[in-house]
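For reference, the structure I am asking about is given below.
Here we show just some of the chains, and they stay where they sit in the whole.
Chain nomenclature is as follows: A, B and C, assigned in order of appearance, with residue numbering initiated at 1 for each chain independently.
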Amino acid sequence: MGKMPVKAVNMKDDYLELGFAKLDISRKRRIGFDETVFCSGKTKEQLLQIFSAFQENSCNALGTRCSREQYEFVRNAMPEVHYDTTSKILSLRNRKPQALAGKIAICCAGTADLPIAEEAATVAEFQGATVEKFFDIGVAGLHRLLSKIEQIRRANVVIAIAGMEGSLAGILAGLVQAPVIAVPTSVGYGASLQGIVPLLSMINSCAEGISVVNIDNGFGAAIQACRILKQIAHH
Amino acid sequence: MGKMPVKAVNMKDDYLELGFAKLDISRKRRIGFDETVFCSGKTKEQLLQIFSAFQENSCNALGTRCSREQYEFVRNAMPEVHYDTTSKILSLRNRKPQALAGKIAICCAGTADLPIAEEAATVAEFQGATVEKFFDIGVAGLHRLLSKIEQIRRANVVIAIAGMEGSLAGILAGLVQAPVIAVPTSVGYGASLQGIVPLLSMINSCAEGISVVNIDNGFGAAIQACRILKQIAHH
Amino acid sequence: MGKMPVKAVNMKDDYLELGFAKLDISRKRRIGFDETVFCSGKTKEQLLQIFSAFQENSCNALGTRCSREQYEFVRNAMPEVHYDTTSKILSLRNRKPQALAGKIAICCAGTADLPIAEEAATVAEFQGATVEKFFDIGVAGLHRLLSKIEQIRRANVVIAIAGMEGSLAGILAGLVQAPVIAVPTSVGYGASLQGIVPLLSMINSCAEGISVVNIDNGFGAAIQACRILKQIAHH
């Protein structure tokens, strides 16, 4: 047992001060990805100021859950931004991302999960990842999933997206070797509790090799998958 | 639109008055099964009085969730009772049940679900049903379930018992034609909420042909399965 | 104890690949019913593509929770579809269903439960079942239920639909011999928690012979009832 002389922690990270926001422009260096903006709850004027600041600093940036109205307001002033209708992602790309090694399989249980699946795909590709999509392979018709399983097994990370009872994640985790990132969705009705049931179901899976992100959080699953792919490159 | 002259409802059903209990001895005629006693929460003296009354009236009777201590107290006075350690069922049989047509498949996900599976099996057999058991076929190792699926498909009712995320019921319902009675169990830990998660997961299954009973309610699933088998005979 | 050489599972089931969806056209053979589409959460273009595919393959198909707007979009291109306003069911019928043996009693507690009761009736009749309806027989005026009980007792399956405290299912299960499929509804206010209370109340019923489906899931109850009726025929 000894007294530990702690050296000063040197947090040299920078940010851009906008008053209502502090943009974390050192994020790329610190955690490996550019800042992402959660658009919901911000005024369209704030959003424009934020993306303008990124543009002035030649950053890449993503905006998730961006409404069409927010997008149109920003695009009027900044034609450089891009918008994807299904995933509701606003993006600004000033440089091409470095291609990541490996591959991500994005699987979803039903057609209603598509917006979340596309959010995951758009984010992962923006970060340089290779993505393969497997849609509508929910467990009510198991043969659909089984007909694709060999292809899914070749991915380095599997993103499993499902609402209702969320079984897809556990079934996949029992059939592949790669880590499974489970995304519960708010698809369902009645006692699905807006996604709480598939969230808890995935958390309690009897299969191992699953970890879970927030309901409808395709973005978070994609970033986690990209963090994993980066370990391949790091090594 | 007319005023409906309602004829007097003639409820001629009888019961035995014990003061602290009213034993429903007309149940067999009314709903097709003998009375079952939920032993938990009754004193051992009350239990003995109840089973003695059934014996005096030559009834068949079941006691579920019967502790070993309750059983031993009753058996001392009434050697006719039988007890099953795994399912904790106390039984009194004064006449042989009529054999039911058809077959029940009782499936459970893991070894820890066995007490509930055995409760279901014991109750169903007591009522005259033919039972086939498929244990430890949880979805983490899907090949175990798939290796048995042809046999399961030959049953007229499937009882699917699982804790944790409770996927087994939905998978089965997507692979068989018979009705699936799902039994969530309190097996699990952490966020399984003592069975609430598999209960809600089963309720939200994207597969059709599932209906759900209470957590750990092997008894209820068995009776529901027997009610279904009786429809075969009725016709 | 022996090592089990597991034979290859032969899942020869087919599906139609639409990219955003995989239509399970082998369902009829596998589980006995045609595919049903959950319309809520799908775009109207997706819905049209799905029903067109079913039509091209001469399938029967149902769409539940179909909005009037979705229906009108599909009908413009496909005059063959039919729509029921109360139950919000879209249907496509290319061949007459085989009549099922037996009868289903559909009981509901109050007038506000009618849309769910009609969903159950429409689905069951689409599958070939005979249905008898008993509406507004909730327990606040018990004589209404008792005046109908003899008729209800003649059914092979009873569907009990109720919101608020959901007592109807347990009362019925204590008075009939047939299996009771309970459907909690979101009818109610305040602490009914959008149907969670009748759901849990039905799950905890002290009466035996009840199993429960999701809140407002008239469709699921009907299919479960039809699976039960099919056992009569199978035998």
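Here is the rule we go by: contacts are C-beta pairs under 8 Å (C-beta built on N, C-alpha and C of every residue); 3 or more make two chains touch, one makes a residue touch a chain.
Computed from a prediction, not measured in an experiment: that's the story for all the values here.
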Q: Since every chain is the same sequence and 3 are placed, give me the total copy number for this complex.
A: 8
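To be clear about the criterion, only the chains that are shown with their structure count from here on.
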**Q.** Fitting subunit A to subunit C on CA atoms, where both chains share a sequence, rotation angle to nearest 5 degrees
**A.** 90
**Q.** Middle chain, criterion being Cα centroid separation
**A.** C
(Q) Using only Cα atoms to place each chain's centre, name the chain farthest from subunit B. (A) A
Q. Roughly how far is subunit B from subunit C, going centre to centre by Cα mean, in whole Å?
A. 24
Q: For subunit A and subunit C, let me know how many angstrom lie between their CA-based centres, rounded off.
A: 36
Q) If you look at subunit A, which of its residues touch at least two other chains? A) 110, 140-142, 190-192
Q) For subunit C, which residues count as touching subunit B in their complex? A) 4, 6-7, 9, 30-33, 36, 101-102, 143, 146-147, 149, 156-157, 173-179, 181-182, 199, 203-204, 208-214, 219-221, 223-224, 227-232, 234-235
**Q.** Residues of subunit C touching subunit A in the complex
**A.** 11-13, 15, 18-22, 24, 26-27, 38, 40-42, 46, 65, 184, 186, 194-196, 199, 214-217
Q. Across the complex, what residues on subunit B touch subunit A?
A. 109-110, 138-142, 164-167, 170-171, 173-175, 188, 190-193, 197-198, 200-208
